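With one protein chain held back, the other chains of the complex are shown just where they sit.
Moving on, here comes chain A:
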Amino acid sequence: MIGRLRRSPWPYLAPALVLLITFTYVPVGNMVVYSFHKWDGLDPVMDSVGLDNYVRVFTDERYWRVFLISLYYFVASFAQIAIALYFAVVLSFRVRFRNLFKGILFFPYLLNGVAVGFVFLYLFQPDGTLDSVLRLIGLGEHSKLWLGDPDVANISLAGTSIWRFTGLNFVLFLGAIQSIPGEIYEAAEIDGATRWHQFRHIIAPGIRRILSLSFILAISGSLSVFEIPFIMTGGANDTRTFVVQAYETAFQFRQIGLASAMAVVLLLVVLALTWIQRRLLPDDEVTLS
């Protein structure tokens, strides 16, 4: 009996698979089915419309243009990764108040997204915190309508996103850096390597996998930005991202079919971009020797 059980993996796998199928694959399957229908989410009858929803997503500029807003967040994610990497490297060496700084950097990520939205809403108000700080350091004439001016609004929101997510990247990088054995640094120092050399030849290759993972997360993250613009501007003033638009389509206009098509398109875009990236940056084994 025991022997048979050991040979068959199903009894062990079944609970996990049931959960996975019930809560992941069936809903995704439903979504794909909805995307070929015109449905308001309530009616017992769904009208089949074939590919109409997809045609609308791609031909009506109001649907695909919101993808361009993602570019702001995509550019911001490079700044975010650079900042996180810089601090992770600096704080992985012996620095005074190291743990305090680690805490300060990671803290924003612990805050709830809604709270972040509200905090920054006050920060960006006319004569709010940001304007006061600028005046204090003599840059008062540079204050703007941070959210009201459409040229600046997306940059303000992307800045908020950097503030919030740098901590996550930072912790990932720090963990990866600390998994590199200390003797390698000692050996490098004996050979006369500077900090830059150490970064260039030990740290960077050592954390390559985490770096590439961060870029994948950055791409999918910037395509699916939702809560920061949703809470701070509600998508007004040209800050509507693809997901905010899909949310409005689904719940404000009750076009569940069309919104499902948008979600499927987003899924396919993220899958395609991830695949391209994996092809461009093959995932080699890392060897430090």
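By definition in this document, contacts are C-beta pairs under 8 Å (C-beta built on N, C-alpha and C of every residue); 3 or more make two chains touch, one makes a residue touch a chain; residues count from 1.
Here, contacts and distances are computed from a predicted model.
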Record-based protein name (UniProt) of the chain missing from this complex, from "DNA-directed RNA polymerase sigma-70 factor", "Carbohydrate ABC transporter substrate-binding protein (CUT1 family)", "Endospore germination permease" or "Tryptophan synthase alpha chain": "Carbohydrate ABC transporter substrate-binding protein (CUT1 family)"
Contact with the hidden chain (one of A:Leu111, A:Leu145, A:Val171 or A:Val270): A:Leu145
Touching residue (missing chain; options A:Val32, A:Ile83 or A:Leu121): A:Leu121
Options A:Leu42, A:Leu136, A:Ile190 or A:Leu280, residue touching the unrepresented chain: A:Leu42
Interface with the unshown chain - residue positions in chain A: 8, 10, 14, 17-18, 21-22, 26, 29-30, 40-44, 62, 121, 124-126, 128, 145, 147-150, 153, 233-238, 248-249, 251-255
